[in-house]
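Encoded as structure tokens, the structure appears first; notes follow it.
The other protein chains are all here in position, but one chain of the complex has been omitted.
Chain naming follows the written order as A and B, and within any one chain the residues start at number 1.
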Amino acid sequence: MKKEKLFSLFYILPIVIMILFLFVFPLLYSVYISFTNLSLLHFLTYSYVGLRNYLIIFQYGYFLELLKNTLIWTIGSLLTMMTLGFVLALILNQTDLKGRSIFYAILILPWAFPGFISILIWQGLWVDPYGMMNRLVLPLLHLPRVNSLTSTTDAWIELIATNDWLSFPYFMTVFYSALQSIPRELYDIADLDGANAFTKFFTITLPSLKRTIAFVFITSFVFTWNNFYPIYVLTGGGPGISTETFIVYAYQEAFSYNNFALAAAWSIISTIFVIVLGIIVIKYTRILDSFT
Amino acid sequence: MMQIKKYRLFKILRLVISYAVLIIMAAFSIFPLYYVFVTSFSNAPNLISLAVSDLLPKHIYFTAYEYLFTTNLYGGSFPLWIRNSLILAGSTAIISVLLALITGYALSRLNVPAKKILATFIYIVTFFPYTASAVPLYLLFAKFHLLNYIGLILAYTPGTSIFAAFIAKLSIDSIPASYEEIAMIDGLSRFGAFLRIVMRLALPVVALTALLGFSGTYLDFALAYSFLLPNVKEWTATIGLYYMAGLLNQASAPAYNIFAAGAVIMGIPLMALFIVSQRMMTRAYSNLAGVKQ
Partner (left out) sequence: MGSKVKKIDYKAISKTLVAVIIVVVIVIAIGGIYAYLSSQHSSTPMPTTSSTSTSVTSTTTTSSVLNTSNPQALMQLVGLSTAPSTPVTITVWNSYSTSENQAFNETLAQFEQAFPWIHVQVTYGVGVGTSQFETAAKAGQAPIVYRDTSDSGGALFAAGLVLNLSQYLPQSVTSLYVPTAIKDWELNSSLYGLPDNVNYIVMFYNKKFVPYPPNTTEQLVQIAESVNKTYHVWGIAYGAGDEYGYRFAAWFAGFEGQIFATNNGKVVPSLNSTAMVNALNFWYNLTYNLKVNYLAPSTGAGGAEGQLFVANQTAIIFDGPWDLNAYLQALGPNLGAAPLPLVSQTGLRAAPFIGSTGFLIASPQASGATQLQIKAALIFVLYFTNYQADLRLWEVAHDIPANLQAYNEALSQLKEGMLKPTYLNQIMEGILEQAQYGQQFPNIPQMAYYWNSFHQYASEFFANKINSTQAVQGMEQAFIQALVQNGLMSALIPLPILPPFQYVLALISVILTPMVVVISPKKRW
């Protein structure tokens, strides 16, 4: 028994070693420099300053604003993306739908296409009043124009809409495959019992997808929380810092102000938040129970 | 009779709404990509077309594509960089698959000590933001003189592997343990059984991991740039594209038509891969649902 336990360690060893080097080391390094004053002014020789960086973070007023922004960004994006993906998956899952593969292939494109150009294209599309969104699409839908330079709400609309475009196919894929794995018999039995569509949805579909929704929620929550590029490219955190999240601010702190220690402290604080929230969700939905 | 009519009306309504939503969403998905396409065939280097009539181009210019294929940067050229990207991404995909399967197998079948704590730990440690780890990784790899492809592959692999390992574990969970036991009775070692049976049956997971590992490496800019900057012949297509479109260097005006052309060249094979592996991905994610709670 013990020998087998030791032997099985060999299988786990590669990933553990890689994780130690590629995730734990940067984490430890960031924790380490967050207790120093490493910046461009103290680059080659720097000293220990204790909790000073953390005190600065909480003292100078941006913490709550950034937390609020990060929550708006993460939860706003997730709710819309997941709903969109879920609805599309439900639609595609209908047995009498024709042309499913074609639609699926088209709808998966935003996720498949390189994001680095997509984000730039979207930046051009949102320019007010010349970009196509403001010139063509929004007027066609009788919606007001969106100008992210002059309004924070508009900036959030722009950011979340773009993020939705980038990621909804992922959710659609995951939910669709989960829906496909629900055995037909369950629905047939419910039909025999005279259940209508709503009942079937709430008693069969949703409970079967619980685990999928939870798993996908937690991974995407973390990914969106740490997602840097869309905000940086589209609004740069503006106007002011009203769309700036923890990660964008930490990046600016590191590369505009060259204050690496403070940036590391911000990253640590952000990570602590996301870990706490992650633990809550993991515990609440008991995803990792399958490991016992 | 009325019941049937009502049912049919409801069904038609449902289908009409479904098709409407699908068509709208398809248009929403395609529109920006159409834009990339049109921009790549224009000779205007900008992204904001100032007239709606620009949406339907009057002339098709191949200047951007020509530029990409013919320009040579002191030994580096776009085709060379694409080759580099493919090699790098392919290697990362292969190693990610191996790592994910080994780990998934261990988490599923083997009696690893403190499995749950290990799994939680592995999962949680990836919550640290990627942008914050770029500089420490550079410093670490510089110390080991690994600022090259090997280093990059090592740096890219765990990201995909961890997520894939969880999915692999769930997938292997659904294969009954008796399969391997039978194989081992027939004389295969534990490892042989692993190879023979599990890899064949866990093909969807392999496809998914390979795809995600490939695309993650193929499209990455930040880490590749910091590792490979001094050697122009080793650049990846992403770095090369940014350079040729004038986006690396503030002194040059960005040429977005070149950027779009490069993105089309890089993006079409990737999109094809995604579409082709649709079915595999579907099956891979099915294991997440599982019917038993």
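Please note the rule applied: a residue touches a chain if its C-beta (ideal position, glycine included) is under 8 Å from a C-beta of that chain, and two chains touch if they have at least 3 such contacts.
Quantities reported herein were computed from a predicted structural model and do not represent experimental measurements.
Q: Quick one: say which of B:I30, B:I94, B:I124 or B:I175 touches the chain that got left out.
A: B:I124
Q: Where does subunit A touch the missing chain, residue by residue?
A: Within subunit A, the residues that touch the unshown chain are 24, 27-28, 31-37, 39-48, 50, 56, 58-61, 63-64, 123, 127-128, 130, 148-152, 210, 238-242, 252, 254-259, 262, 269, 272-273, 275-276, 279-280, 283-285, 288, 292.
Q: Could you pull out which residues of subunit B are in touch with the chain that's been left out?
A: On the subunit B side, contact with the omitted chain comes from 45-46, 48, 50, 73-74, 116-117, 120-121, 124, 135, 138-139, 142-143, 147, 225-226, 229-230, 232, 243, 246, 248-256.
Note that in this section only the chains that are shown with their structure count from here on.
Q: Please compute the C-alpha centroid of subunit A, do the same for subunit B, then give the distance between them in whole Å.
A: 16
Q: Please name which positions on subunit B make contact with subunit A in the complex.
A: 11, 14-15, 18, 21-22, 25-26, 28-33, 35-36, 39, 46-50, 52, 55, 99, 102-103, 105-107, 110-113, 115-116, 118-120, 122-133, 135-137, 139-140, 154-155, 157-158, 161-163, 165, 169-170, 173, 215, 219, 221, 238, 256, 259-260, 263, 266-267, 270-271, 273-275, 278, 281-291, 293
Q: Can you name the residues of subunit A that touch subunit B in the complex?
A: Those residues of subunit A that touch subunit B are 1, 4-5, 7-9, 11-12, 14-16, 18-19, 21-27, 29-30, 84, 87-88, 91-92, 94, 96-97, 101, 103-118, 120-125, 127, 130-132, 135-137, 165, 169, 173-174, 176-183, 207-212, 215-216, 219, 222, 226, 228, 247, 250-251, 254, 260, 263-264, 267, 270-271, 274-275, 278-279, 282, 288, 290-292.
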